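As you look at this complex, bear in mind that one protein chain is not there, while each of the others sits in place.
For clarity, chains are labelled A, B and C in written order, and residue numbers in each chain start from 1.
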Amino acid sequence: MAVRTRAEYIESLRQQHPQQVYLNGKKVESVLDEPGFKKGIESIALAFDICHDPKYQELATLDSPLIGERISRWNHLNQSLEDALLRNQLMRTMGDYLVPCCYRCMTAAEAMAAWIISYDIDKKYGTSYHQRVVKIVKEVQKNDLVIGASLVDPKGDRSLPPSKQPDPDLFLHIVERRKDGIIVKGARAHDTAAPYTNLLCVMPMSRPLRENEKDYAVAFFTPVDTEGITYVCRAAPGPHEDSDIEHPFSSRYGGQAHAYTIYDNVFIPWERVFMCGEYEFVGQLMNLHGALDMVDVCSCHAAGMDLAAGALALVADCNGTAKAPHIREYLINVISNAEITYSCAIASAVRGYRHESGVWSPNPLPGEVGKVFSASHLGQNRYYMQEAAGGSARTMPQEADLKNPVTGELLYKYLKGRADLPAEHRIRALKLIQDLTASDFAGWHHAMCICEGGAPGGLRLGILGGYDLDKSKTKAKRAARIAE
Amino acid sequence: MAVRTRAEYIESLRQQHPQQVYLNGKKVESVLDEPGFKKGIESIALAFDICHDPKYQELATLDSPLIGERISRWNHLNQSLEDALLRNQLMRTMGDYLVPCCYRCMTAAEAMAAWIISYDIDKKYGTSYHQRVVKIVKEVQKNDLVIGASLVDPKGDRSLPPSKQPDPDLFLHIVERRKDGIIVKGARAHDTAAPYTNLLCVMPMSRPLRENEKDYAVAFFTPVDTEGITYVCRAAPGPHEDSDIEHPFSSRYGGQAHAYTIYDNVFIPWERVFMCGEYEFVGQLMNLHGALDMVDVCSCHAAGMDLAAGALALVADCNGTAKAPHIREYLINVISNAEITYSCAIASAVRGYRHESGVWSPNPLPGEVGKVFSASHLGQNRYYMQEAAGGSARTMPQEADLKNPVTGELLYKYLKGRADLPAEHRIRALKLIQDLTASDFAGWHHAMCICEGGAPGGLRLGILGGYDLDKSKTKAKRAARIAE
Amino acid sequence: MAVRTRAEYIESLRQQHPQQVYLNGKKVESVLDEPGFKKGIESIALAFDICHDPKYQELATLDSPLIGERISRWNHLNQSLEDALLRNQLMRTMGDYLVPCCYRCMTAAEAMAAWIISYDIDKKYGTSYHQRVVKIVKEVQKNDLVIGASLVDPKGDRSLPPSKQPDPDLFLHIVERRKDGIIVKGARAHDTAAPYTNLLCVMPMSRPLRENEKDYAVAFFTPVDTEGITYVCRAAPGPHEDSDIEHPFSSRYGGQAHAYTIYDNVFIPWERVFMCGEYEFVGQLMNLHGALDMVDVCSCHAAGMDLAAGALALVADCNGTAKAPHIREYLINVISNAEITYSCAIASAVRGYRHESGVWSPNPLPGEVGKVFSASHLGQNRYYMQEAAGGSARTMPQEADLKNPVTGELLYKYLKGRADLPAEHRIRALKLIQDLTASDFAGWHHAMCICEGGAPGGLRLGILGGYDLDKSKTKAKRAARIAE
Partner (left out) sequence: MAVRTRAEYIESLRQQHPQQVYLNGKKVESVLDEPGFKKGIESIALAFDICHDPKYQELATLDSPLIGERISRWNHLNQSLEDALLRNQLMRTMGDYLVPCCYRCMTAAEAMAAWIISYDIDKKYGTSYHQRVVKIVKEVQKNDLVIGASLVDPKGDRSLPPSKQPDPDLFLHIVERRKDGIIVKGARAHDTAAPYTNLLCVMPMSRPLRENEKDYAVAFFTPVDTEGITYVCRAAPGPHEDSDIEHPFSSRYGGQAHAYTIYDNVFIPWERVFMCGEYEFVGQLMNLHGALDMVDVCSCHAAGMDLAAGALALVADCNGTAKAPHIREYLINVISNAEITYSCAIASAVRGYRHESGVWSPNPLPGEVGKVFSASHLGQNRYYMQEAAGGSARTMPQEADLKNPVTGELLYKYLKGRADLPAEHRIRALKLIQDLTASDFAGWHHAMCICEGGAPGGLRLGILGGYDLDKSKTKAKRAARIAE
């Protein structure tokens, strides 16, 4: 069975030797032993656990039509609407374990995008990219690899295209085409989890390109420890040692590290390249990738909102306000936000189509709408959680004070809420609200929800572009009795 | 082929002879000739037209698994998710013709609710309601009948159940059980289109009942012209004669009439009764009907928002402001509202299940969320349309002034906008905005969008009840490290 | 005492003889007898009534510092912050009589704008406009005249300035300068109440002008019945005959008529002109007028929201839902909207300054913010009112049905709500909600709230322009430790 355990995933990291990993000003000798990566690795490991949990196995694994073995659904390329809907379900169900961020959504998203785009380029140019992708995807499935997405260029002056930037490296590009492969140079910003994934997928995702920008139209896979790659990392949010009461969630798992990944004349052999100069496919690739990503993002945000609803209900229970009308209103609003977001993920899948290459391609429009909706309603959910908790969620003394015998006794006396619940429950519920809404982790999560998969500003343009406005104008003309 | 033409539908009304129809203080002698019903009938007729339009036939008709003939999808009982999704699509596509309100959504909604509930009651009590429903549904399909829903009791003092009301008739109830049938008394408020449908479906939809309220648990079908029924009607909104420029939309079609339907000791033979005393099924029936209705309502609202987007874009074109950033923002918001609403309809279908009786039963939660969302965002859409139009949409002189030679010349001179578009287009676009946002019709539509299928207040309770909050609380406890 | 009674105002209309007034396709022989103007006149008359009501006299009248007589506050030019705050109070208090629209706000707004701008022009050019304005204002105060604002050009293609329009008349302009006065040509769109005011104030309010557009920089007062002026009118919204139950509010008063006012080579003697070619003052005049107008608009919107809160509470009382949590939430939201809007009016006054000419000039920023806020929250208030009422507010049969003995008996039986309140109260409360949210009047009011005093799109640019963003950037730089 090609479904790894958490131990096998971790072991795979030990076998990798990226040479240039930096974190917080220092060179990291061992990715696996770096405290700043620990929670990210743990979070990914949980996504391996779910595949071995009898309760979830049915949903989280399946027989691969590609390699004929049992594989993790994280690595499966959707072949049908049913597949797409099961994937949505897996994303939301992962919330039973953790949300956010297990990062496993990206593996299939990258693989599906590479699968479709390579097929289409081959069709036009007779190239042989697709077979390369097929081979790599099989390898990913067989070995249950984690793919890291390396997509967003630094972009420099945003009003200028790659070819007009004073520094040509601000967008990643080909510097040499050789017989055995290509040499690339540039960087990618905020590559989530990169040093502890197994395989990078590098695609141009920053802006459509013009004919004179062919060198920027390059996509490939490459192992994490490829020579010439430097990762300058930002640790996952929250404390790096356990903090049982103060940060019950974010000190265990939750966030991911990010890397600025710098490609300094990196060599990529041809068998890992699946776009090399076909600039006119970049716009299509961006749409396609966006659509695939948005479905996952919306499902994941819905799972996050489930946790928000649960935390809100929990703290109200402890405060004795569960039946208060305003608490019920808040709960209904958080639930509605969750369901709207998830509905958009479902609609994106349902309104997709099966691409010639055999992969189900979702419709970007509902996904974009759902992403913008959820990003802009996160603040609302937090407001509700904070109000339900009251100021104590943030002004309460800290774990060490609760554990100090002198102050601890006083605090437990005065933090007692409902007679039938231990003060401990109330304290923990309040600290959870702090962790989810008013902590370093909360700050990271907020930023991610807004910007991951594209900031709302850009997505909104996609919404306008993806909607058939002319058709609606025709309806309006008919209603106004304006002859066409 | 069991698909009627508009002419056949209209002819069927001529064959019906309801004895007590009142409108605007007068008794109506002929439903078909009453101007106050004309636009409603025309709007229903358009839903017959779409079934014969080659462009839409594929979607709008299908082979009935029940009677083995080609039928209208309006009369089809969904057997599968695919059916449910096609129905959503038909609802939104009907917007190519008209939105709102063709009223044809209710036929299958009532039929599916009756189908399932009768099946479940029979299963528990060994009654034979289901076969009666099957027979009626076959008749509906064969004759392509329009079912009118008669569901909402006047309710009196809302803080009291039926059995506590000073006047027992404020909820419709059985007054006598006879060998050949039952006698019922009571009323139903705001029965849309009732006098020009073909068959009434009467079900208890106002509140769950208790054991001592069995007489209120009664459901049946009955012809529109059954003896003892009085319809006190309110005409469809907007002018009842054509108003080409001033009300280009609402003077042709759009709205529906409503009736307070009073049942004064009406006899219903047993073969048309499918609930008679089984009070404990009323709650379930309400949920079921709500779920079926919400899916249609959301799809329909999305179609309405398509028209809003089109009208907004049209008037901006005429004013020369189509590229203005705020107009683009508004368009994106209207589109997003439409897509969210439609996504909820889709999710409601997708997350349904096939009931034992063979009918696909949608999940009420996303539909309720979508309905509340759309109802509460209608005002936003109108704000955008009005601002895009400017005050002229409502202050501009009227059709007669435009047609008066003296003032018409002046007005056409001064209402000229972009040089490349006739003043006529601008005038019509502005009048359309008036019709859709600031007219008698607009007022009716607003009220309908908010209250149809249940007011948001009640739906919100359904949202709280339909969501698995305990599961989310478990997640929160896990995150807070509170042992269960 | 220079405070007219309603009878004196009406009598003044009988003394005026505008020659070219059209309404609904026909020439109006007597403004006073035209049913389409009746409610508008009645609404203005109520603003005269309040000045004679002992309960309000203190607030509504004062001793004029200009003419030394008791005058109506409607005609007073604010000299101080105290004056400005009392004016806000009068606007909101007028809601005890009526809201909207008594139209009396415009008299002093126009007068104050003319007062200040003429002073500033004189200061720069040594012209003698200000004394002309002083004289006219005294006349207005002495005779308690109603000024009608005639401000908004048709504008043609909105992307083009006056000088580039194919038709030069699309902005009102001077066609000849004569010894005794000027000749003007053009039109003004949506002049509220114009034919039944006493004196028009015509100012350029459409866009800032350039040097080659001096002929468009023209401002003057002129009697309503000046030769050469044609009014093509749109009647006030709602029925023009009394409709006691069906439209309890809008059939009595509430709305105003509008006119497209066409100036066909109209002669204006110099003593009524207060701008003639000083194009560079147009931008300042627009800001000034906007500031004055916004304060009134916000106060008036707050009064409208008071009525919304009252209607919502009333219908909930009748339905027996006054204590329901969602109704309380809605009430709090409507109240909050009212208080925010009114607070902006107050802040606009407080943050103003006394202009050299002696008039208190408000700060436009808070007023613009308040106007945009209220315009965009109107839909929310309506949603709440409609939901509190339920569908019956719009589907209920009409007045004639309630009065028909057969149907009336049935309807009163079934429309009974709480036992301790007559059905009549419930019916009237529901019809009021219809009138305020879902009627022809409601459509008109919606459009007015959004567009009066400038559509939000334009106001938002004013907000950005009026705020000291550089100062805030300096704070941000300090916080970011970026050296200036």
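What we mean here is this: a contact is a pair of C-beta atoms (placed from the backbone, for glycine too) under 8 Å apart; a residue touches a chain by one contact, two chains touch by 3 or more.
This one's a predicted model, so the numbers in the text were calculated from it and none came from an experiment.
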Touched by the hidden chain, restricted to displayed chains: A, B, C
From C:113, C:347 or C:415, residue that would touch the chain that is not displayed: C:347
Which residue of A:154, A:277 or A:362 touches the chain not shown here: A:154
Hidden-chain contact residue, picked from the options B:167, B:225, B:329 or B:424: B:329
Residues of chain C in contact with the chain not shown: 85, 95-96, 244, 248-249, 306-307, 309-311, 313-314, 317, 328-329, 331-332, 335-336, 339-340, 342-344, 346-348, 350-351, 365-366, 369-370, 372-373, 424-425, 428-429, 431-432, 435-436, 460, 463-464, 467, 469, 471-477, 479-482
Residue numbers in chain B that touch the chain omitted from display: 325-326, 328-329
Contacts of chain A with the absent chain, listed as residue ranges: 22-26, 152, 154, 156-159, 166-167, 169-170, 187, 189-190, 192, 230, 232-234, 258, 260, 262, 319-321, 324, 326-327, 375-376, 378-380, 382-383, 386-387, 390-401, 403-404, 406-407, 410-411, 413-419, 434, 437-440, 442-444, 446-448, 450-452, 455-457, 460
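Just so it is clear, only the chains that are shown with their structure count from here on.
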Chain A-chain B separation of Cα centroids, rounded to whole Å: 40
For chain B, residues that touch 2 or more chains besides their own: 460
